[in-house]
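Remarks on the structure that follows.
Only one protein chain is missing; all other protein chains are in place.
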Amino acid sequence: MAEELRFFLRTALYSVFIGTVYWLVSYEVAGSVLLAFVVLAAGSVVGVSLVLARSAAGEIVPVGDGPAHRLLGAAMRVVGFTEPGSPALSQPLEARPQPFPRSSIWPLVAGFATLLAGLGLVYGPWLLLPGIAVGALAGWGWLTQMDRP
Amino acid sequence: MHPPLKARRVVYAALPIAVATALALGGCTASPATAEANSVAWLYNVFLAAAGVVFVVVAALIGWSVIRYRGQAGDASLPPQTHGNLILEVVWWALPTLLVIGLFVISAQVLNATDKRSPSGAVRVRVEGFQWQWRFTYLDSGVQLVGLPDRPPQLVLPVGEQISFELVSADVIHSFYIPHFLLKRDTIPGLANRVDLTIDRAGTYGGQCAEFCGLLHARMVFSIRAVAPSDFQRWLSEQRALPPSPSP
Partner (left out) sequence: MTTAELQTPRPAHGEPRAGMVEFLTTTDHKQIGLLYIFTSLLFFGLSGVLALLMRAELTAPGLQLMNESTYNQLFTMHGTGMIFFFGSPLVVGLANYFVPLQIGAPDVAFPRLNALTYWLFLAGGLIAFSGFLTTSGAAAFGWTAYSPLSDSVYSPGAGPTLWIVGVLLGGASSILGAVNFIATIFTLRAPGMTMFRMPIFTWNMLVTSLLIMVSFPVLTAALAMLFLDRALGAHFFAGGDAILWQHLFWFFGHPEVYILILPFFGIVTEIIPVFSGKPVFGYRSFVFATMLIAAFSFSVWAHHMFATGFVNNLFFAITSMAIAIPTGVKYFNWIATMWRGHIRLQTPMLYSIGFLFMFLVGGITGPFLASPAIDYAVHDTYYLVAHFHYVLFGGTVFAAFAGFYFWFPKMTGRMLSERLGHLQFWPMLIGMNMTFFPMHILGLNGMPRRVADYPADAGWTGLNVIVTIGAVITALSIGVFVYNVVVSVFLRRGAPAPPDPWGGYSLEWWTTSPPPHHNFTSLPPIRSERPVFDARQAAAPGAIPDRTMAGGDVAHRPVRPGGTDG
């Protein structure tokens, strides 16, 4: 998961950086709102990353000598462009589980429900309510579909 | 199946030249009529020169690659499999970076000149956009000009004196745009904008709303007649003698 996590971490770092710069140079409320939301988003990314990194120890935070080295190493690997090697040989795909439904009617029903509800937002509850009802039906069908063998 | 190879080569070689020529011929701004517009036109020409060089170099490189390295029929050999070159890549990360820094520096200088505010202009005009015309008020004398969609107003202004426009809107967002001033600025409901400029060439200049504002947006045209200061004063006193024009 190393590069995948770094993908989000880089995004978070850049967002906080540019949010701060914009906040400093802007003279409007939008800058403060942007910074607040960016910090919130970046914080959640870092939080999730830390949780995941613990389970994949060593991939994100390199083990080093002193705290400074560790900090530098971590920073380098977050923004860095390296990827630990992975097994090069593939296995035949048939061996992998394929939990993919072949077809389902419920996306179509849910889409139809959204069409009704969307038009209902413009034209009134006589379309909105049927839309919500069909949407509920679609949700029920969707959720229970995978239970059947 | 294909056009003859020679004809294609001519086409590929002619394409960048044709586009570059067209850029050079058609790429000039409307002739500038204010002191600020002169510096904008200069900036535009610097950008155009840089763009021309970039276009010719890059287009020539593409054209050359396609012509020179066109595969020959029957040649099934594998070309050298180059994956990259660190020095080359550093060079071509650096080149556009330097160009962008240069363009930004001169852009910032010209922007400071065009956005400069003086304490108070010699002539102050409030420009109010409404659906779908303009109301111009000379703040010092109270003279007011109101346009109608089929009767565009003509703003008369003196040459060589600093003019301050105060831009406001009565309803939706409009944009005060005079092509020969190389300038536009939005009129926004609830917010007042300001533009200062000095006209340095007498003449009549067309103007138009540039921000889409509803049904008759295309009819929000007006014109500016720039005259000598003495003629301007005479015109202003004539206007003051007239009864105020009806409000639409």
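Some points to look at:
We just call them A and B in the order they show up, numbering each chain from 1.
Rule of thumb we're sticking to: a residue touches a chain if its C-beta (ideal position, glycine included) is under 8 Å from a C-beta of that chain, and two chains touch if they have at least 3 such contacts.
All values derive from a computational prediction rather than experimental measurement.
In the complete assembly, the contact with the undisplayed chain comes from B:185, out of B:185, B:201 or B:225.
Against the chain not shown here, chain B presents residues 1-3, 8, 15-16, 19, 22, 26-30, 37, 39-40, 43-44, 47, 51, 54-55, 58-59, 61-62, 65-66, 69-85, 88-89, 92-93, 95-97, 99-100, 103-104, 107-108, 110-111, 114-115, 131, 167, 171-173, 175, 177, 179-180, 182-186, 188-191, 193-194, 206, 208-219, 221.
The chain not shown here touches chain A at positions 1, 3-4, 7, 10-11, 14-15, 18, 21-22, 25-28, 30, 81, 83, 85-94, 96, 98, 100-108, 110-112, 114-115, 118-119, 121-123, 142, 145.
Criterion: only the chains that are shown with their structure count from here on.
The mean-CA centres of chain A and chain B are about 41 angstrom from one another, to the nearest whole unit.
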